[in-house]
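Questions regarding the structure given below will be posed in turn.
Of the protein chains in this complex, one is absent; all others appear in place.
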Amino acid sequence: MDILVTGTVLGGTYALIALGLTLQYGVARIMNLANGENLVLACFSAFWLLSTFAINPVAGILLIAPAAFLLNWLIYRLAMRPLVERAKDRGQLEVDSILATFGLMFIFQGVMLLAFGGGYFTYNFLSEPVTIFGANYGLNRLVALGAAALIAVCLWLFLYFTRYGTAIRAVAVDPASASLVAIDVPRASAFAFALGGALTAAAGALLSTFYTFDASMGVIFTMKALIIVIMGGVGDVRGAVLAALMLGIAETAVAVLVDPGLTLAATYTLFIIVLLFRPQGMFGRKPA
Amino acid sequence: MSAVTGNEWRIAILGALALGAAALIPLADDGYYLSLSVNIALYVVLCTAWTLFSGPTHYISLATAAFFGIGTYTVGLGIDALPFALLVAIAAVMAGLVAGLVGIATLRLTGVYFVIFTLGLAELVRQVVTWLQTNFTTSVGLYVFTDFTETHILWMLLALAAVIYVTGWLINRSRLGFAMRIIGNDETVARHVGIDVARAKVILFMISGAFIGVTGAIMAPRFAYVEPPSAFNPLISFQVVIMALLGGTSRLWAPLLGVIPFTILFDQVSAHFPNHTSLVMGIAFMAIVYLLPRGVVGLARELLRPKAGKRLVAAEEATAP
Partner (left out) sequence: MSPLLSVRDARKVFGGLVAVNHVSFEVIEGELLGLIGPNGSGKTTMLNLITGALKPTSGRILLAGADITAKPAWYIARRGVARTFQLVRVLPSLTAIENVVAGAAFGHARRWGDDAYREAARLLERVGLSGRADVPAASMTYIDQKRLELARALASDPRLLLLDEWLAGLNPSELTIGIALIRDLREEGRAIVMVEHVMDAIRSLCDRCVVMSSGSKIADGGVAEVLAQRDVVAAYLGDDDA
């Protein structure tokens, strides 16, 4: 039970990061390997807002997410768009964007190391215990889970029940056809990339309320998010959420039952199973 | 086809002379420059082995640190029981096997899956090794005491470089090398002329991984004390990618042109501005993507033969489906 609740909280955060990444990769076609740094930057921002201005981290999302939206929009326009334009095919764009976002990853990491140093950070926020089914959980974790769920539902409503959300899904399926029905594909791609960044940043702000963070942990989160995206199927919101919860629970289970040092091994075991048996994702249709 | 051409002889002789000259470095200096030379030789070997696979396939492998660490650990675990040469061979086999497993799981799929998988591979192996050591042995670190000096290590690395170059040349002349050229042109055609594309890629990845494992084994005596974080240092993977791409991957010797300047630069940066290494790596990646997409070699070709260069680009553009 304990594993289920802790794992679900962790999985909820993973889900937001993975949703951000699936938007960036599925719609804008950019495999953003700097996404984890985006998350860490949000952790530091939440910490800074709380310690300097005494702004509650959950409320801080209202500042952090728009800032991340703007930052990622700029990254897309300035750094990614030229690559999209010069790429001759999807394979080349893939290689270029992987290398460029590795560059961004190291630059972000370098800047954060210079600004905050290499130490571990943590702060107290709503850490009083709450009792559920006879066991105690930090209130901060439950608040984080609730906020993550709320954000995920909002995203789902946006993508499936609004005009612009439908346009974005159309670009995800086929950019060439989407432009034929008068969708501005470059604009939709930039928007999706920025929105993905904002989601990840929101996840970061929530994560920082209960997780010890440091300037160089981003890459592990990027990797887990990538694995979740692949498990869930690229561009699949439902799949990403389910895969994230599975991963969160599996990791927590391994950490509690076997050894906390083996969480990545748990992740990889899931990843390999998916790669070998369902490389198109859990809900993906078999390619024709 | 089967005969060795005059041009190939000239390259072989030049290469042998260059290696010979490099082998004499310890006579001139046994301090800083020798140590720098070992570093350069190390990255030459790693980048060339990396290019062996990533050059023709365009898959970006970040598994270097994992194979390297496997090699280092093999020596660390066995140095008290087995002769060094045997350990080097075991390191090659172990790294090759891991490469084979990774390849079977990922190389049937597109490049992104491969990158992601290799990105975490070093960390995964590190976790497993640490866990095994903490649970089944007494300490996490291992001591590697040998009689090898920096000079011996340099010589071994140079010999390994020669072996890798010859292997690369042999592969190019073999069916495997020809298959890789066909795959690089058009994978669909490759399949329809009877090439088992996935198998060819896996074999090449195993060869590349085995060489990287051997490199790790050779470097183990230099560390003296081997522990998981230093043996499986993920930075190695990224540095290899940067250096190889900086030089270019179209020729086996091209990474040299990236390794030498970048090793010196990185050495200076980590000596004088240790907090700025990440930033330098980031800028290097950006510079490669935006300024030098074909590496130094590609740039030189375009500058030296502007017309031929353009024709080549045009031909390559015609390749794109």
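In order of appearance the chains are A and B, and numbering begins at 1 in each one.
What we mean here is this: contacts are C-beta pairs under 8 Å (C-beta built on N, C-alpha and C of every residue); 3 or more make two chains touch, one makes a residue touch a chain.
Note that the structure is a prediction, hence the values are computed from the model and not measured.
Engineer: Looking beyond the chains shown, say which of B:L107, B:I195 or B:L279 touches the absent one.
Structural biologist: B:I195
Engineer: Touching the left-out chain: which of B:A22, B:I90 or B:A179?
Structural biologist: B:A179
Engineer: Take the complete complex as the reference. Which residues in chain B touch the chain that isn't displayed?
Structural biologist: So the residues of chain B touching the missing chain come out as 1-2, 175, 178-179, 181-182, 184-186, 188-197, 315-316, 318-319.
Everything that follows uses one rule, which is that only the chains that are shown with their structure count from here on.
Engineer: Roughly how many whole angstrom separate the Cα centroids of chain A and chain B?
Structural biologist: 31
Engineer: Would you tell me which residues of chain A are touching chain B in their complex?
Structural biologist: Residues of chain A touching chain B: 31, 33, 79, 82-83, 88-89, 91, 94-96, 98-100, 102-111, 113-114, 216, 219-220, 223, 226-227, 230, 259, 261-265, 267-268, 271-272, 275-276, 279.
Engineer: Show me the residue ranges of chain B that touch chain A in the complex, using the header's touch definition.
Structural biologist: On the chain B side, the touching residues are 58, 60, 105-106, 108-113, 115-117, 119-120, 123-124, 127-128, 130-131, 134-135, 234, 238, 241, 245, 275-286, 288-290, 293, 317, 320-321.
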